[in-house]
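All protein chains but one are shown in place.
Chains: A and B, in written order; residue numbering restarts at 1 for each.
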Amino acid sequence: MDKKRKFASGVKMGVDYYPEHWDSELWEQDIQLMKITGIRVVRMGEFAWSRLEPSSGVYEFDWLDQALDLFHKYDIEVVLGTPTNTPPRWLTDLRPDILPVFADGSVYHPGVRGHRCYSSDSLNIYGSRIVERMAEHFGKHPAVTGWQIDNEFGMIDCHCPGCSRGFREWVERKYGTLEAVNREWGTVVWSGEYSDWCQIGPPHGGSPHQNPSYLLDYARYQWDEVVKFQHTQIEIIRKHARGQFITHNFHSYPQRLDQYQIGKELDFAAFDYYPNTSPDKQATGPYSGALSLDVTRGIKRRNFWIMEQLSGPPGCWFPMWRTPYPGFIRAFAWQAIARGADTVVHFRWRSAVAGAEQFWHGLIDHSNIPGRKFEEFAALCAEVNTLSRKLRGTELRHDAAILFSHEQLESLRIQPQVEGMDYYENIKDYHRALTKLGIGCDVIDWNESLDRYKLIVAPSLYLMNEEIAGKLERFATEGGTLILTSRSGVKHMNNQCVMMPLPGLLAKCAGAVVQEYDPIGGDVHEIVDNEGRTFACRQWCDILSPNGADIVMRYGGDFYAGIPAVTVNAFGQGQVYYLGTHPEEAWLMSLFSEVASKLKITMFPGLPEGVQVTVRTGRDRSFLFVLNLCREARKVTLPSAYPSLLYGESRGLELELEPYGVDILEMR
Amino acid sequence: MDKKRKFASGVKMGVDYYPEHWDSELWEQDIQLMKITGIRVVRMGEFAWSRLEPSSGVYEFDWLDQALDLFHKYDIEVVLGTPTNTPPRWLTDLRPDILPVFADGSVYHPGVRGHRCYSSDSLNIYGSRIVERMAEHFGKHPAVTGWQIDNEFGMIDCHCPGCSRGFREWVERKYGTLEAVNREWGTVVWSGEYSDWCQIGPPHGGSPHQNPSYLLDYARYQWDEVVKFQHTQIEIIRKHARGQFITHNFHSYPQRLDQYQIGKELDFAAFDYYPNTSPDKQATGPYSGALSLDVTRGIKRRNFWIMEQLSGPPGCWFPMWRTPYPGFIRAFAWQAIARGADTVVHFRWRSAVAGAEQFWHGLIDHSNIPGRKFEEFAALCAEVNTLSRKLRGTELRHDAAILFSHEQLESLRIQPQVEGMDYYENIKDYHRALTKLGIGCDVIDWNESLDRYKLIVAPSLYLMNEEIAGKLERFATEGGTLILTSRSGVKHMNNQCVMMPLPGLLAKCAGAVVQEYDPIGGDVHEIVDNEGRTFACRQWCDILSPNGADIVMRYGGDFYAGIPAVTVNAFGQGQVYYLGTHPEEAWLMSLFSEVASKLKITMFPGLPEGVQVTVRTGRDRSFLFVLNLCREARKVTLPSAYPSLLYGESRGLELELEPYGVDILEMR
Partner (left out) sequence: MDKKRKFASGVKMGVDYYPEHWDSELWEQDIQLMKITGIRVVRMGEFAWSRLEPSSGVYEFDWLDQALDLFHKYDIEVVLGTPTNTPPRWLTDLRPDILPVFADGSVYHPGVRGHRCYSSDSLNIYGSRIVERMAEHFGKHPAVTGWQIDNEFGMIDCHCPGCSRGFREWVERKYGTLEAVNREWGTVVWSGEYSDWCQIGPPHGGSPHQNPSYLLDYARYQWDEVVKFQHTQIEIIRKHARGQFITHNFHSYPQRLDQYQIGKELDFAAFDYYPNTSPDKQATGPYSGALSLDVTRGIKRRNFWIMEQLSGPPGCWFPMWRTPYPGFIRAFAWQAIARGADTVVHFRWRSAVAGAEQFWHGLIDHSNIPGRKFEEFAALCAEVNTLSRKLRGTELRHDAAILFSHEQLESLRIQPQVEGMDYYENIKDYHRALTKLGIGCDVIDWNESLDRYKLIVAPSLYLMNEEIAGKLERFATEGGTLILTSRSGVKHMNNQCVMMPLPGLLAKCAGAVVQEYDPIGGDVHEIVDNEGRTFACRQWCDILSPNGADIVMRYGGDFYAGIPAVTVNAFGQGQVYYLGTHPEEAWLMSLFSEVASKLKITMFPGLPEGVQVTVRTGRDRSFLFVLNLCREARKVTLPSAYPSLLYGESRGLELELEPYGVDILEMR
């Protein structure tokens, strides 16, 4: 297909552009400058409904045709967003049922964005209509290569009458009878038993004390509604725009919606990437960003796009951030590519002069005089375009993966276990320890196949079922190393505790059970290894009773001093670690280092703080990305001397990186 | 009466159990284990309305009969809760006026618990009906010894139409005319005068700037409504279940409702006791707990029950607490008994696997495998059962009392006087100072007779009337020592300031007046005694002018340096202290120590931090409870060597207590 040809045509740079925000006389000079700068992609249209359909059924596509023609003239491809994130005022006036309703009964008023309930019939009717007209009209335009559905989906927790009805039907489809609902939700507690279907609805009032099984299903209903909403648009576009790809721009992880379900129908995933510009975030921000990129790559388990990349200080309804330091824009664009982005679209060409996002700065400031940031961006475009074809078709291949699960995220949000424990923050800790060791890892849905991997890190698989427990057992049996943690196997899939010793269905492969636990929260405890070395741990202490497993660490204090805190169990050809507590980074790094050595997983030990490495591998060559993501210069010692794609000659075993310095080395 | 026999039958242990939460096949094995463990009481039923009356007028009592029969078979007595805390969904569907309405007009939706306005006619109709059926049906069951009304009453500040009407009628009954209302509430301020009864209603909008006289009466209306709501149920139960006692489980002091009015119709009070398990709370938690127990004993001025006692880490919609340290469960159960509990019911037998309270841990974890906590509990049951008959009929007899007043609590909540001043926290300070000296004290309603006491501590009697002022004067005249503090006598009973020098009606007995005051809040000032020793003080500085009283302490700084801060007045046979500021604990302890010596009040000076002592006295013997309520071992020096009920032989003058160690000594 056409779109595949385009999509496969190498790594490229783009910008977000809003022709409707600017006098049309500015368009061509903007596009000329884009062309000169080396921009090859533009995204537009995702908020333009009021311009495309200024009143019901009246379409004005000329202006966009004119803009598309200009982009085509300069050979810049265009991704069109469907504009359903911002229903125009005539529509919310005509069909107020489009507006979401909050738990307190108040309405999400128009005037901002995202003021649409995904489940609203009216939204689906009018949204489908504008999408269909756009797909018909623009679907064959030679400039248009693809589509973005809506913009930055998010959980709304809508309580509108439509959601009330929709959720009720969803529950009935899932459970069939009220008897089953009452049993699976455990509504007998506090006399919450439903005696009539009409009693089921969204959690009006928003109390966090609601039944957790019910709240989890309410989240699942919403996940399904977003998927359904997207599906309708995808069907329409596929029908009218056959050669074009479809994506969606995810943002700000963790998102409460199920990105894996949403990802299923997309050609590839996209991400809006705003790495934190504050010097205070140097120590954690780039690692958190690395995780975001790995999460995005994991959605489709393939390369992805950045649909919005930071270009200047963000700021709007909140105070502005620091301006990106010299080199920041380049380094973080390369970070995205290094972790699987094939296209990086910067947000935005020029800062808006009107509206709420005036200070979400673009590459060019309001004055329209290109400055330092633009110059850095232009140099970056040149660099990327030079390497574009070399990097074409390369991708990341890892032996390690972290399992991520929206089921856990949501159920642990509903019932926070202990002060200081956060499912996603803990994943960040595991991921950062791996990243600091230069161990590449994927972050994948817990439902995915584990076949490719040698090492699986599976933090807090709090909900569990026999199928996944079986998959994890098979993974270990066949030689994999599996790392489990506290708060695993606690519940069945409908969010009720299991009447089994923890980690429940995983106790067999862990070879250990939890006798008791102490939710220590912010208190700092110690774990001790067999040589007497101590490490700090936090959040939770499972008091373990090995049942075949070996003891790796013991507690160093409290009434369970000397009792196992971490065990490892030989299971089939593999082994299963159980971490009964949340140890400090130094210990995690020593564990991962040991495991990686044993499993012969590639790593780059000794990386200085702030430096990240990844490898993109193609049919016959691999490229090592070495990124210094901090404001200080760094030296990296490499395993051997590789030629640099950016600087030509090999730079030896010792690589000197300037602040935010980048190098890309050809490994073979 | 039968119930009296049961109630007097010695100290005993129980658990909270929810047969409706578990497969009925589990029941008998649970009850067998209870029996083996030494459990003699079970509470149940207080949330079971939807199972007892699954639809309007359809009663299903068989399951509970079956459970009661089983308990009877194993000779375990049962306390039944009336289930009105959780109206079932069919009822809130049928009669939505049951649901409380918040100040902002939003409804307290069903789905959690406590979703019932005490004043709702529908609640009273349907609630009375189920209570009557239960009383008829279960009132003669041989296992049932008593009833708990509803569960954990609390102030709801309901703004429903029923409360609007009810409050209006209450105001009319109290004042008769609008003229009187306007005068007594002082509504002329800000033109708030009522010209029509219909203008009176709950404080819609919830502004804290409302008229304080009005807000206090709105609280009093609610107090009366809870009492009325309870009274209806009590009448029904007394009619059908003559031999059975009636109680209510209070919780989480201070409660804004008037526990003394609620207590009036009960046979005894009960309390839900969750001592804080965090090591950070060691220094204050057990003292705060001691106060809670003394408050509970003061409700009826007699021994009481613990209806829910901590069994494991609580946690639900909030993060879990620490697990109870070894010995914690035992020590705090003994603390409850030491302060007047005759029965201690642990919450709960087994942790719930479903619903919002899954992580409010019971004695047995979800796995249903009894562990450390259960073992400690079982040993405790054995211990209690051994001593049960010895302790029968013993009670606490004290020479000192602290006056507690819901009038002050509420009016000082409505108008916080100064940063850092909290009525109940101040009571904690006075109570802790007494407790650390081993001075037993009662905490009683300020309306009670003071005849039994030598020492009365009366913090901030902010509202005052002539009757109580007269009672306090008589107490002092007849030889008592009365301790008054700043913010006394400020207002009349309708929450208007008096046009008198402070402490208003108490100025005569204080022998001093307040010339001016400085609300110092968090600033730390100094007071100095006649020997030049200085102590810190906080919150408030009354600048005193003695009028017959002697000067005890003077201020050490600010423009009132040298001016009296604390005075003592010889009044009749007794003396009246006036504390114009809130001194640090060291000073309070020196004051109480001096007063106790003078009045020959028993004390145990020199107790180490964390150790509490109390005495339960019977017809011919007294038992000294010595409790180490911390994680470290402690040594206590006793006035003489007593034999130990727990360890037999006398352990000498020096008692060594392990962490959370307990001893009970026979004094004569």
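In this text, contacts are C-beta pairs under 8 Å (C-beta built on N, C-alpha and C of every residue); 3 or more make two chains touch, one makes a residue touch a chain.
Everything numeric here is computed off the predicted structure, so don't read it as measured data.
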Q) In the complete assembly, which of A:Phe359, A:Phe404, A:Phe475 or A:Tyr642 touches the absent chain? A) A:Phe359
Q. Among B:Thr37, B:Thr84 or B:Asn211, which residue is in touch with the absent chain?
A. B:Asn211
**Q.** Chain not shown: contacting residue from A:His204, A:Lys373 or A:Arg616
**A.** A:Lys373
(Q) If I consider the whole complex, including the chain that's not displayed, which of A:Thr37, A:Gln148, A:Ser351 or A:Asn426 touches that chain? (A) A:Ser351
Q.
Using the document's contact rule, name the residues of chain B that touch the chain not shown here.
A. 104-105, 185-196, 198-199, 203-205, 207-214, 415-419, 421, 496-502, 515-521, 523, 559
Q) Of the residues in chain A, which ones touch the absent chain? A) 18, 20-21, 47-51, 54-55, 83, 86-90, 93, 106-113, 279, 313, 315-323, 325-326, 351-359, 365-369, 371-373
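Here is the rule we use: only the chains that are shown with their structure count from here on.
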Q) How many degrees of rotation map chain A onto its copy chain B on CA atoms, rounded to the nearest 5? A) 120
Q) In angstrom, rounded to a whole number, how far apart do the mean CA points of chain A and chain B lie? A) 50
